[in-house]
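Omission of a single protein chain aside, the complex is shown with its protein chains in their original locations.
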Amino acid sequence: MIHPRCQTSLEVILIRSRMIDVGSKSEIYREALAEGEIILSPETIQLIKDRKVEKGDVFSISEIAAILSAKKTPELIPFCHPIPITNVSVEFEVDVNSIFVRGRVKSIGRTGVEMEALMATATALLNIWDMVKKYEKDDSGQYPITRVRDIRVVSKIKRKMTTK
Amino acid sequence: MIHPRCQTSLEVILIRSRMIDVGSKSEIYREALAEGEIILSPETIQLIKDRKVEKGDVFSISEIAAILSAKKTPELIPFCHPIPITNVSVEFEVDVNSIFVRGRVKSIGRTGVEMEALMATATALLNIWDMVKKYEKDDSGQYPITRVRDIRVVSKIKRKMTTK
Amino acid sequence: MIHPRCQTSLEVILIRSRMIDVGSKSEIYREALAEGEIILSPETIQLIKDRKVEKGDVFSISEIAAILSAKKTPELIPFCHPIPITNVSVEFEVDVNSIFVRGRVKSIGRTGVEMEALMATATALLNIWDMVKKYEKDDSGQYPITRVRDIRVVSKIKRKMTTK
Amino acid sequence: MIHPRCQTSLEVILIRSRMIDVGSKSEIYREALAEGEIILSPETIQLIKDRKVEKGDVFSISEIAAILSAKKTPELIPFCHPIPITNVSVEFEVDVNSIFVRGRVKSIGRTGVEMEALMATATALLNIWDMVKKYEKDDSGQYPITRVRDIRVVSKIKRKMTTK
Amino acid sequence: MIHPRCQTSLEVILIRSRMIDVGSKSEIYREALAEGEIILSPETIQLIKDRKVEKGDVFSISEIAAILSAKKTPELIPFCHPIPITNVSVEFEVDVNSIFVRGRVKSIGRTGVEMEALMATATALLNIWDMVKKYEKDDSGQYPITRVRDIRVVSKIKRKMTTK
Partner (left out) sequence: MIHPRCQTSLEVILIRSRMIDVGSKSEIYREALAEGEIILSPETIQLIKDRKVEKGDVFSISEIAAILSAKKTPELIPFCHPIPITNVSVEFEVDVNSIFVRGRVKSIGRTGVEMEALMATATALLNIWDMVKKYEKDDSGQYPITRVRDIRVVSKIKRKMTTK
């Protein structure tokens, strides 16, 4: 017994929040692919394609933002575990009035990486927004068109490691 | 001239990416409200409403995730400036098969806070996902229903400070 | 020899601080439980128990603060190693004029986790303080009653991993 | 109205946690002094005083840990605001079987700095523990003597700024 | 007197490390420009100029690394203060066998920004190294040519703010 005191008034608060205990899970290969889309005006899309966005190259900077945020996931999503990410990659697909972002995260660890892939994708999408704010704002400083749509997990994979 | 050497081969790389210089902007009151939605199965929504989610109280933990990520925005979105956030607040609205999150950020500073509000909202939405992963996954570990929809800036406000 | 120069004046500074080299330690199961107490006024304790603290639910938010700070320990305690934490949990026990916090950290790694458990416990205790500042301050803004007491390691465990 | 949809089932979740809005507070000089004590064996105290602790100089490294953690307070205590700390200082007082740590934080900002002073003090105390773990552990790896005692706010000051 | 106890054995440890107290300094415009050079093989330089480096665009990614590390300076250099950076910019100059990096940081605050400019420049230089490791390593995995040279502060400026 931890507190051998006579305290009849003691009330133990049941743990109501709970980080998963991954100690008994195996260290296996894990991969997740997430996808999302940002709606932009066709004029902004054209500026991005023509590499004329004043803040710089939207794709390479959003990739970096995605990679860094995947690594920061355990600081952002409280119940996420620190995990040994082995790779983050990002792909962009440009449509007439939107850009699709697909973030893929790989790890060899005790827990899945879908939150890392979702966080990488969401941050890349928001970084695109940040880089084209100037072109998307209307005269009163509002964003009538811009929005991030349909962030989802495309696939999750786990696989026993083969002998090295 | 910085390098007074005879280097005819030197090639100056033009700056192609660019953080906005906010030094000439005034320190004024700034506020932004962002909103987003996460689609979940009706069963998961019911568990959340009944406070039966095993990982804990989805709303209060997502609020904390939102507040922490708003403060971390300059680490996540490379061109964001460190700013003196004066308040972050989060509101949830529960529908039959989705939850709306609205994140509001206030600051007295030289630049707008819509990226902070968007980051807070996106992180709250992804934290909800993290807390209900167990109920949303199908037998093969995929997420057929779950997705984050329509993250947008509801409004941006700026206002000269009145004398204190 | 690293510097093959003739510098008779060179003075090598002996290393005076020293991070433990854990490279030769085995990856085994490790667990630590720390405990601490915060003294509060009985009125504040009652507000906490009645869930009437204006800043929110003291227990669930302090749990999150504990989990996040356990993960941040290598940034706070300079000689701590980055380790793969597999679980953090927190328990609260409410007495008439104090709250006990017990933080437990588990890992499968090359070094013990007592500093992580202590940091989680200390941060949870200080977060309780932060959430009830308003009720504990006297008219001159001082804290005549509030204090954190007796943070200690209750137990440390290490155990060889059984085959998975 | 934000959602002009016909959703009779919508349930708005009242905000249950709450970061203080400091936007209307004045930017004034603020200072807080916190204090705490760590109990150690007399042998460990002697090693510290003789500068024979293998991990290095306990005082200067604990000072650095304190300064860094004061700056990290808004990442550790969720409701703390990012503030412009103007100074952190730490003082140690060595007794026969304990060391007192006093951490002082100064700022010119919109909110008090007692949480920063408390966090600096707690981290310095835990860093002392980390540096003398080897001498405080018994044969079974437990800490029968070591504990952190009585962390408290010694004083809080706020003062209008005089004209510069 | 803080400890009104009869402890003749108490020994106060003089503060030996010291963060500058910037509370009495004025909030003025501050700017610093730092410069450094990385020596690379001519073949690597050519790959960089031809945009054929497999890891991506060396310049835009090094710019981002510089900007992020300028913002992180108070976490890296213990005595640096958290400051409101208003701008970071980076310029590259490519020579036959080296690249010059110039990092400029601007702020309106109470202390100079040369450490931020130096940290931005050093991190950009090391990021270039990271991106071309593959081309610079010899058969035994060593770096016979690569080195970072002459990181220095080119200029520091401070200027009273004119009325806005």
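In order of appearance the chains are A, B, C, D and E, and numbering begins at 1 in each one.
We take it that contacts are C-beta pairs under 8 Å (C-beta built on N, C-alpha and C of every residue); 3 or more make two chains touch, one makes a residue touch a chain.
Since the model is a prediction, treat every value here as computed from it, not as a measurement.
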From the touch rule at the top of the page, work out which displayed chains the omitted chain touches. A, C, D, E
Touch criterion as defined above, residue of E:Ile13, E:Leu40 or E:Met131 at the omitted chain: E:Met131
Among D:Met19, D:Ile38 or D:Ile64, single out the residue that touches the unshown chain. D:Ile64
Give the residue, chosen from C:Gly36, C:Gly56 or C:Pro84, that touches the chain omitted from the document. C:Pro84
Options A:Ile67, A:Leu126 or A:Val153, residue touching the unrepresented chain: A:Ile67
Residues of chain A touching the missing chain are 29, 35, 49, 59-60, 63-64, 67-68, 71-72, 82-96, 100, 102, 106-108, 154, 164
Which parts of chain C face the unshown chain closely enough to count as touching? 2-3, 7, 9-13, 15-24, 26, 74-75, 78-79, 81-84, 109-110
Using the document's contact rule, name the residues of chain D that touch the chain not shown here. 56-57, 60-61, 63-64, 68
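Note that in this section only the chains that are shown with their structure count from here on.
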Tell me which of C-D and B-C has more C-beta pairs in contact. C-D
Between chain B and chain C, what's the gap in Å when you average each chain's C-alpha atoms? 27
Separation of chain A from chain B, taking each centre as the mean of its C-alpha atoms, in whole Å: 11
Give the residues of chain B touching no fewer than two other chains, as numbers and ranges. 16-20, 56-57, 60-61, 63-64, 68, 72, 75, 78-79, 82-84
